[in-house]
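Of the protein chains in this complex, one is absent; all others appear in place.
Each chain gets a letter, A and B, in the order it is written, and its residues are counted from 1.
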Amino acid sequence: MACENCNCSNMYNENIFMPKEAVIVRAEMATATEKHFTLKWADDSPNYFEPGQFVEASLFGYGEIPIGFASSPTRTKTFDLIIRVVGRVSGALHKLDKGDTMLLRGPLGKGFPMDKLRGQNILVVAGGIGLCPTRSLIQYIMDRREEFKQFNLFYGARSADEQLFLDDLANWRKSDDVNYHETVDRTSENWRGNVGVITTLFQKTPISQDTRVIICGPPIMYKFVLIELDKLGIPHENVYVDLERRMKCGIGKCGHCQINDKYVCTDGPVFQYSQIEKLEEAF
Amino acid sequence: MNAYFIKDTDFTQFLGKMIEAHKVVGPKAKKTRFVFDQIKKPEDLRLDYDVTILPPKKLFFPPRQELVRFHGQKASSCIHPEGTILFGVHFYDIKAIDMTDQLFRETNPDWNYLANRECSTIIGSNIQNVYKRAFFSSVGKGVEPKGHDGFITKISGGYVYDAITAKGKNLLKFGAFTDATEAQLTEASKANKEVLDKCPEKLNNESLEISEKVRNQFKSPMWKEFSEKCFSCGSCNLVCPTCYCFDVQDNWNVDQQTGVRERTWDGCLLEDFSTCSLTGGHKENFRETRASRYRHRIMRKTSYLTAKLGGPACVGCGRCAGACTADIADPVPVINRLMEV
Partner (left out) sequence: MSDKVKIAYFDFASCEGCQIEMTNFGDAAFLELLNHVEVVEFREAMSEKTTQRINISFIEGSFTRESDRKRLEDIRNRSDIVIAYGACAATGGINALKNHQSDYKQDVYGKDADMPHLESTFALPVSAAIKVDYSLNGCPMDRNEFIRVVSHLVHGKQPVIPNYPVCVECKMNETVCRYELGDHCLGMVARAGCGAPCPADGIPCEACRGFVDNPNEESLITTLMEKGGLSRERAEARSRMFAANCRADAPHKIETPNK
């Protein structure tokens, strides 16, 4: 039925729930539960996201899930998403392969504050699957290394089997551009590196008090990493955390990801720690 | 001068002509209660209603709303608003619509809501009968109702009609309106003022004070006590004019090819609202206890949205209080007690 009250016809095209098609150019299992997809937009549009932002990834019939970009926008042709099998949607997405189409909405949310990180000493602390969204920042720094001062990277995985981005890890171990330290919770036969929780890595290298710190990992990890940062006297304004909640709509409406008065999907997922440390529901 | 008068005897004819020309939705009786529904006969319109079961948000944000239709993995949008005249909205619901307008518009405009909203004409009406749980006069006093297109007030012998916007003026052509006299305007303004003294319930403090003090009571043991009888049924959320949370689900049609991605109303009181699925079939509920869910709703009404909306996200309609079978949802005694601590 026609609407005579306004000139609303131009609204029809602006359905914020309409996904865009992306083509899978590479797909392989990264671990037993995580699949690494490399994609490009089907309409060949360039990457226009910021490190730390996310998309709602979907297949019609199955639903949508929030997935952080796992590559940097400095790599312009394609982008990476790592999908862990958790439920209905991720299970369906895992069946996709090279040449298939994935539906994406985004980029969504606030990513890492690049203007506040440029020209600074950086420490990234990534635990488990937390390496995926932070990889967008790590790659960015590596690609524009001259824009940053000292770059430290701590990565903790449960075991060597669960380590992600093995090629990257091999490069970082050798690279002079990053001071990379890693650990696993449980050792295994061929593992010769550090064993222990991620906070043990703070003894491996000095971290200066003016460092900007980015943390992403399982909820339990934040508490212990923050204790280490407090020991180092790093102010909370200089600490950024990447949070995970049930981001269903991704556009700050549906309410599922709320932490007190914040919507993780639009106020975050990256937050300055000082802004949310007093939020009772944050940690 | 935008104020007009129409006689009782001409009012039915006005409604009849308007209904003939447009889809009109207004308050109608349903058993012992009232609902907003399409008015097909002038006598169905019940401007003497106290409150409706659901607020008028359902017209812009229906309980189930298709967002995207799909065929295989190809999509088509389903934003097809129908121009509607929403007639007879009380001022507290006008305030609430203004809030949801703002919330659906901010940051990422949601045209699935906004298109319905923009294609509607909203005509307010004065409150002739006050709901037994209403407290609209003591909440968000500084927040003016706005965003409506006209407002009609019952006075002796007829109605004063304030035609606010062009859409509001558009309705004048359907009735024998004359310019309102000074006396008629005074009577209308008196009716709208006097109804404020008739609320059966009252908050004892100003909204800004409440916003701060309630926020600081996050760790109070009282939340557990308040929520002891809570069923986590979400009724308080669903009937609230400023609640707008939703779930999104995909479903195939029986042909197994086509289907819809649709949103349905959700509520933060429901147990699974904040539950995240984790690997290996594990789940984490970020608001696991009844008390934490109960607290979230009250906080959201009193405090969380104050900065954004410039007032509380509550308009005092009293629907939550009436809808709660355990009778624990009424914010008035809860807030008054938290303010006494």
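Everything that follows uses one rule, which is that a residue touches a chain if its C-beta (ideal position, glycine included) is under 8 Å from a C-beta of that chain, and two chains touch if they have at least 3 such contacts.
All values derive from a computational prediction rather than experimental measurement.
When the whole complex is considered, the residue among B:Ala21, B:Ala191 or B:Cys233 that touches the unshown chain is B:Cys233.
Screening B:Glu66, B:Glu271, B:Glu284 or B:Asp330 for touch with the missing chain picks out B:Glu271. Listed by residue number, the positions of chain B touching the unshown chain are 30-33, 35, 53-54, 58, 63-64, 228-235, 238-239, 249, 251-252, 254-256, 264-265, 267, 270-272, 290, 322-323, 325-327. Residue positions on chain A in contact with the hidden chain: 61-62, 87-88, 91-92, in rising order.
The working rule: only the chains that are shown with their structure count from here on.
The distance from the centre of chain A to the centre of chain B, with each centre set as the mean of the Cα atoms, comes to 38 Å.
Only residues 1-6, 8, 11-19, 21, 33, 58-64, 84-87, 101, 103, 219, 244-246, 248-249, 251-256, 258-261, 266, 280-281 of chain A touch chain B when the two sit together in their complex. Listed in rising order, the residues of chain B touching chain A in the complex are 67-68, 70, 72-73, 75, 77-83, 103-104, 106-112, 114-115, 118-121, 167, 218-219, 244-252, 259, 261, 263, 266, 268, 273-279, 284, 286-287, 296, 299-300, 303-305, 307.
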